[in-house]
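Some notes on the structure that comes next.
The other protein chains are all here in position, but one chain of the complex has been omitted.
So that you can tell them apart, the chains are marked A, B and C in the order they are listed, and the count of residues begins at 1 in each.
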Amino acid sequence: MAPQEFFVRERVRRLVESRRFQQAITVVILFNAATLGIETSAEAVARYGTELHVADHIALYVFVAEILAKIYVYRWRFVRDPWNVFDFVIVGFSFLPTAGGLSVLRALRVLRALRLISVVPSLRRVVSALLTAIPGMSSIVVLLGLVLYVAAVMGTKLYGAAAPEYFGDLPTSLYTLFQVMTGDGWSDINRELMRTHPSSWIYFVVFVLICTFVVLNLFIAVVVSAMEEEARDDRATLTELAALREEIRSLRESLGERVHSGPSMPVPPAHDRRLLDSAHAASDGR
Amino acid sequence: MAPQEFFVRERVRRLVESRRFQQAITVVILFNAATLGIETSAEAVARYGTELHVADHIALYVFVAEILAKIYVYRWRFVRDPWNVFDFVIVGFSFLPTAGGLSVLRALRVLRALRLISVVPSLRRVVSALLTAIPGMSSIVVLLGLVLYVAAVMGTKLYGAAAPEYFGDLPTSLYTLFQVMTGDGWSDINRELMRTHPSSWIYFVVFVLICTFVVLNLFIAVVVSAMEEEARDDRATLTELAALREEIRSLRESLGERVHSGPSMPVPPAHDRRLLDSAHAASDGR
Amino acid sequence: MAPQEFFVRERVRRLVESRRFQQAITVVILFNAATLGIETSAEAVARYGTELHVADHIALYVFVAEILAKIYVYRWRFVRDPWNVFDFVIVGFSFLPTAGGLSVLRALRVLRALRLISVVPSLRRVVSALLTAIPGMSSIVVLLGLVLYVAAVMGTKLYGAAAPEYFGDLPTSLYTLFQVMTGDGWSDINRELMRTHPSSWIYFVVFVLICTFVVLNLFIAVVVSAMEEEARDDRATLTELAALREEIRSLRESLGERVHSGPSMPVPPAHDRRLLDSAHAASDGR
Partner (left out) sequence: MAPQEFFVRERVRRLVESRRFQQAITVVILFNAATLGIETSAEAVARYGTELHVADHIALYVFVAEILAKIYVYRWRFVRDPWNVFDFVIVGFSFLPTAGGLSVLRALRVLRALRLISVVPSLRRVVSALLTAIPGMSSIVVLLGLVLYVAAVMGTKLYGAAAPEYFGDLPTSLYTLFQVMTGDGWSDINRELMRTHPSSWIYFVVFVLICTFVVLNLFIAVVVSAMEEEARDDRATLTELAALREEIRSLRESLGERVHSGPSMPVPPAHDRRLLDSAHAASDGR
């Protein structure tokens, strides 16, 4: 690498990592989020359509320039930071072809506002904390998925014919059971079913009880993992205690040593730990 | 037992307990769960009905063979492991007569997918943890059942005539109150009742308050039992502290011993523990 | 008191406090709960009306006899045990005049099933634990009541004319807000109101946010009070630590004592605690 190029990269790196640069990007993100919000109003689009379009494109170009600068500075280390990948993917959405009536992709442009998470450190920390809670939940989530799947297959077989809008096919049943799991309007569904299947309440009550119990334990898993840092204090106490004990043992060893080496101390060598302990036990019983 | 038979059993045992065997069973379970899911689609059954039927039966035979192998290996110890019993019962469902229009029993076949819990260790651990939380909840569950029963009897007597679809008889009332307990649509029921019984809100408000409070305490019982392992750390600290104290006492005993045995130490024998303590107390007061 | 009477009382006391007696009462309670449940079925009353009536009266007389026996044994100390008062009040309900169409009082007879709580020790413990959690919640409950009252007065004034069925007068508003607080169907009420009062969503969103926050803190208060017994472990650790420190101080005092009294120890009297500490600090810095 030419030293001149190195010099340029270093300057760009300093710029990209500067506090001021990040604040500027934050402002652009907020501004872009606002324009995307205003764009939802048909009236505003009719009046200021061109201005909004231009503003949106300027913001997009700023983001692209920022990402290119970062790639230029960090090269392949760019992909190491998951937040860079997050920014890259979100900005990338805007370059997917949206001409063919894919309003969904156009709507995804507003995900750019989520870039706020990657530039504001406190939000970044919160999201990181949320993500670290996920691995501890994976087993329970798999269990919940299994329960949902089994209940959905059973529901489709039992009530598919009677209530096709709720249990018509497997995906519909899965959605219905997800709704029941969130506790929203499950009784209406059941009361409708009970007209043809008077025992359907067993199905719902068992499902609600199992789900509530498993979801509760999912919550507890998150709470307990959140409290693990509190528990770290306890472990520090145990470590400190062990060190203290070591100290006392060494103190007693030093005492014993002196006993052996000092000529004026006629303590017999048998005066070992066990004896002391029994002596102590005896003295305790006084 | 002939040594040859012993040899065969040993080989079967090794096969059954091997990691590869368990992975194969896991694959069969997942495959069977998928075919049972596909079977819910009338279209798929119309096209691939025979294939699905055959696949289902193959999976079933694999499970039966697995269970027979385990019984052959472990003999009566087979029933000791509750997960074996779980597998046995779930596979057994498939052999109950389903000819007589018992669509429920046919639907129960999908419970086989739950066998995933018994073969995947992490799921097994999660479910075991969930089950251990249950005994600690039993008293509160009984209390909740009692509250439900009393409220259901009262509801049936008071509102049975006015709202038969909600409080017509005891089972209907129990179901309605279970629904109220999950917080779903209780206000609609009450507003309907209040037309004829203007004071029915007292019944509902009191029931909702008591249930919320008891259920909250049920949740707390689960949380607290989940945190008991955190508390174990504290108990470890206490044990460690007790050991430390023992050590120090024995250290002092050894010091006192030396005082007695050493001729150059004119400390009087009365220089016992109590005296030291009082001396210390005096020195504290300085 | 005549010694004979004392003898009788003592025998009755032993009977009343015997395990067998309490088990018999438990059976009567369960039996009575069952008959009261069966009585809710019009069909059963038509067939076995007299039998049910007799069974109910027998159970009632057993309860009355039990309470009279307890009053005879404990005299005025009877009212000291709140569970006795609980039993007395619940059984007393059955003697209120029910002739005048007061179906409510008849329905209250089923409260006798709650006597199960006072005779089964584990239920008794659970309910006691629930009740001890209440004082810690009182301030937050008062705060919640205040928020409800203020919101109800405001709701009545603002929306009383527009939605009389929800905010017609103060009690109706209080009930509606209680319903909103339990999270049931608040959006329906609001969507109806927003037709005439487009800004009513502010009222509801603010109320929902404040209530959720206060109720959350109410829950936390219960959780924290439930975990106080865990915290007791910590306090035990601190007490143990203090004792340990005492022990070590006294050990050092004894060492100092020997230094003073022993002629072969030329340690100067100035060799006091502070000096030792500074020496230690120096040695630490090595």
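Convention: a contact is a pair of C-beta atoms (placed from the backbone, for glycine too) under 8 Å apart; a residue touches a chain by one contact, two chains touch by 3 or more.
In this text, all values refer to a predicted model and were calculated from it rather than measured experimentally.
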| item | value |
| --- | --- |
| Selected from A:Ile71, A:Met194 or A:Val223 as touching the chain missing from the view | A:Val223 |
| Touch list for chain C against the chain that is not drawn | 139-140, 142-143, 146, 149-150, 153-154, 156-158, 160, 169-170, 173, 183-188, 191, 201, 205, 208, 212-214, 216-217, 220, 223-224, 227, 230-231, 234-235, 237-238, 241-242, 244-245, 248-249, 251-252, 255-256, 259, 264-267, 271, 273, 276-277, 279-280, 283-284 |
| Touching residues (missing chain, whole complex) on chain A | 33, 36-37, 40-41, 103-104, 106-108, 110-111, 113-114, 116-117, 122-123, 125-127, 129-130, 133, 165, 175, 178-179, 182-185, 219, 222-223, 226-227, 230, 233-234, 236-237, 240-241, 243-244, 246-251, 253-255, 257-258, 261-264 |
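Here, only the chains that are shown with their structure count from here on.
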| item | value |
| --- | --- |
| Contact graph of the chains (line, ring, star, complete, other) | line |
| Centroid distance [mean C-alpha coordinates] between chain B and chain A, Å | 26 |
| Separation of mean Cα positions, chain C and chain A [Å, integer] | 36 |
| Contacts with two or more other chains, residues of chain B listed in rising order | 183-185, 223, 227, 230, 234, 237, 241, 244, 248-249, 251, 255, 264, 273 |
